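Missing here is one protein chain; the remaining ones are kept as they sit in the complex.
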Amino acid sequence: MDPAQSFLFPNELHITWTVMIVLYPYITGMVAGAFIVSSFYHVFGMEKLKPIARFALVSSFAFLMFATVPLLNHLGKPERALNIILTPNFNSAMSGFGFIYMAYMIIVFLEIWFSYRIDFIEKYEKSHGIVKFIYKIIILGITNDNDNTRRYDKKIVVVLGGIGIPVACILHGYVGFLFGSIKANLWWSTPLMFIIFIFSAIVSGLAVLLFLYLFIHWRRDKTISQDSIDLMAKWLWGFMIIAVTLELMEILSISYERTEKWAILSKLINKELKFSYVYMQIGVFSIVPFLLLTITSLFKSLNNKVRNFLIWFSSGLLLLQVLFMRWNVVIGGQLVSKSMRGFTEYFPGYFDKEGLLVSFLIIITPFILLRYFDKIFPFFGAKKLAE
Amino acid sequence: MEKMERRKFLKLGIYSGAGLLVGSFYAFSNKEKSPDVKKYEDLLQYDWGFIVDTTRCIGCGACVRACKIENDVPDSFFRTWVERYEISDKEVVRVDSPNGAIESFKKNNFSGDVVKAFFVPKLCNHCVNSACTQVCPVGASFHSPDGVVLIDKKHCVGCGYCVQACPYGCRYIDHRKGTADKCTLCYHRISKGESPACVNACPRNARLYGNLKDPKSQIRKILHKRRYGLLKPDLGTNPKCYYIGLDMEVK
Partner (left out) sequence: MKDKLHIIVIFSIIVGIIIIAQIADLLLKPASFDEFGHYRWNAIGDIQSQKSVNQSINTCKECHNKIYQLHEKDAHYNVPCVDCHGAGNLHVAYHKGGNDAKNITSMQAVMKKEYNLEGCLFCHRKLAARPSDFPQIDKEQHFKFLHVTDSTTKCTECHSPHEPVFLLTDVNQSRLHPIVYRCNDCHNKAVKNSYSDVPNHPKIFECKDCHSDIVNDFNKRPHHNYVECRTCHLFHKEDETIGRIYKNGNAKFCLLCHEKKSFKDDKYPPKIEWPAHISKIENIKKTDEKICLNCHANQIHKMALSNNKSPHGSNWRSEHKNFAFNKADKKMNTSCSLCHQQDFCFSCHKVEIPHPEDFADKHKEIIQKKGKALCFNCHKTEFCKGCHD
């Protein structure tokens, strides 16, 4: 029996970028998205977003703490990770990672510091012993608090927020650019990748904020700021439509042009990625939230409880949609052989160094961290809603 | 008074801490012994190129075995390999490379007649505008002055970007060492005037290497006489590996 055609270059049997590299853009997507939402309040003064502004900032910081973990886990030589700062090759999209990450870290840290200074001072004065000493270090021993300092603080937060938006866009956008500029990979190479990633990041940022906000308020039985939720849900709906449209346009364009790569990419979509892309990412996790959010955004007469539940559910689905999108892009692109004649396979393994258990831990830990950040940077129900 | 002393103490602590930190950087800084190597100007006389003659290759795999032994290539990864293309009389194309052809090929793919079939050895093309050196974030993948694309194993972090960027699939991450790896054109041999291990092993003169800057070299003469092709020329990498008798089925 003459065998069917399937060929890989011998080195392509094992893929290089594993599920760790799926998680990295996922996490930085939430970092960037959450920060941009927070900045819409601080910089553009949208009052409706005030209740979630600080929460968004702290979430961004919590996820940021964990953004490098999947990368360090993946590197062949993580002990040399500092080489990226010592001898960066600026022709490479990845070289910016070190500097942009540090710059963004400084911006977010400063913005949080300036936002929460008043709370810290208050805590410092009320606590004793070691905790008091820790707070003293945090506020640098300066307890000055009056109208002037508050005015200055507010200005600085605005400036930092303003600088932060492009930096956040670059922090996540460079990953999209990195993928889109790899001409060797048939699935990745497109100028749109940078844009798709940013819009997808905003979707994931909004989704995670909505998801957590509603969840925390239900758990703590607090009143929900319905205006913020409605606004964010509408944005989520809008950005989600744009993000999915961009991705589908990309595929429509390739399939219409019928260049050489379409033959193998159509097989990729119809066979290898049929489940994770067609059924899951588009089918379940895009169409369903789209319909649900259409209902919540267009039908004003809907009961708030039902509406909030639908929004919460859609946010959860969209969080998964973004995760699947990252998987389909990163893993999907590596499944295709550069010879355009076949596919390889990938399963991350359960307990491997870069396996499913580790992935689960990496995703879960920022959320746990956020839980404890609440104690240090209380983001809901602070008496004086400082900036 | 107490506040003043505490402030002085804190200042002292911070300054000495910074000083210790900077001092430790000295301790960790890399002082290297510079090994014996030809001068930069001497290396500039050369620009190494490679010719693969697909009309002569018989797919014996001697090159793959020789390279593996010479360069300690890990199992299931390849610095060089041989692909076989067969086109049946029903115009079906079948391409294969069983384990990189390290034990040659055991049988034909088609039971019926084959109208055209040939072997194509592949290796790193040592491109002039290589994508791999462009994307390395730490400068571990670079061009030597004599035109060979090399990897600095002591500096590479193993991020795998170069592996993704290479359109020819000739790079891999050596899982034992954690760094990227690929064909070095046996730089350690050509620098001493010996041929690369694969060229040495080929019983059919299907592989040739030479100095493209020397107008009298064999490689230049062949390039002026025979018709050859490049792999994926549309990607703009300007490879320096020339394939004589390249068929359009070869991607």
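For reference, chains read A and B in written order, and residue numbers begin at 1 within each chain.
Here, a residue touches a chain if its C-beta (ideal position, glycine included) is under 8 Å from a C-beta of that chain, and two chains touch if they have at least 3 such contacts.
All values derive from a computational prediction rather than experimental measurement.
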Residue touching the undisplayed chain, where the options are B:153, B:175, B:213 or B:232: B:153
Option touching the unshown chain, where B:11, B:188 or B:221 are the choices: B:188
Selected residue (touches chain absent from view) among B:46, B:81 or B:118: B:118
Residue ranges of chain B at the interface with the undisplayed chain: 18, 21-22, 25-26, 28-37, 40, 43, 55-56, 58-62, 66, 69-71, 84-86, 103-108, 110, 113-114, 117-119, 139-140, 142-145, 150, 152-155, 184, 187-189, 191-192, 194-195, 197, 200-205
Touch list for chain A against the chain that is not drawn: 82, 85-87, 89, 106, 110, 113, 117, 139-140, 142, 144, 146, 148-149, 152, 156
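Throughout what follows, only the chains that are shown with their structure count from here on.
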Distance from chain B to chain A - Cα centre to Cα centre, in angstrom: 35
Chain B residues touching chain A - in the complex, by the definition given at the top: 76-78, 81, 83, 88, 92-97, 99-100, 109-112, 122, 131, 134-140, 155-161, 163-175, 177-180, 235-236, 251
Chain A residues within the chain B interface of the complex: 1-3, 5, 7, 9-14, 16-17, 74-78, 80-81, 83-84, 86-89, 91-95, 97, 178, 182-185, 334, 337-341
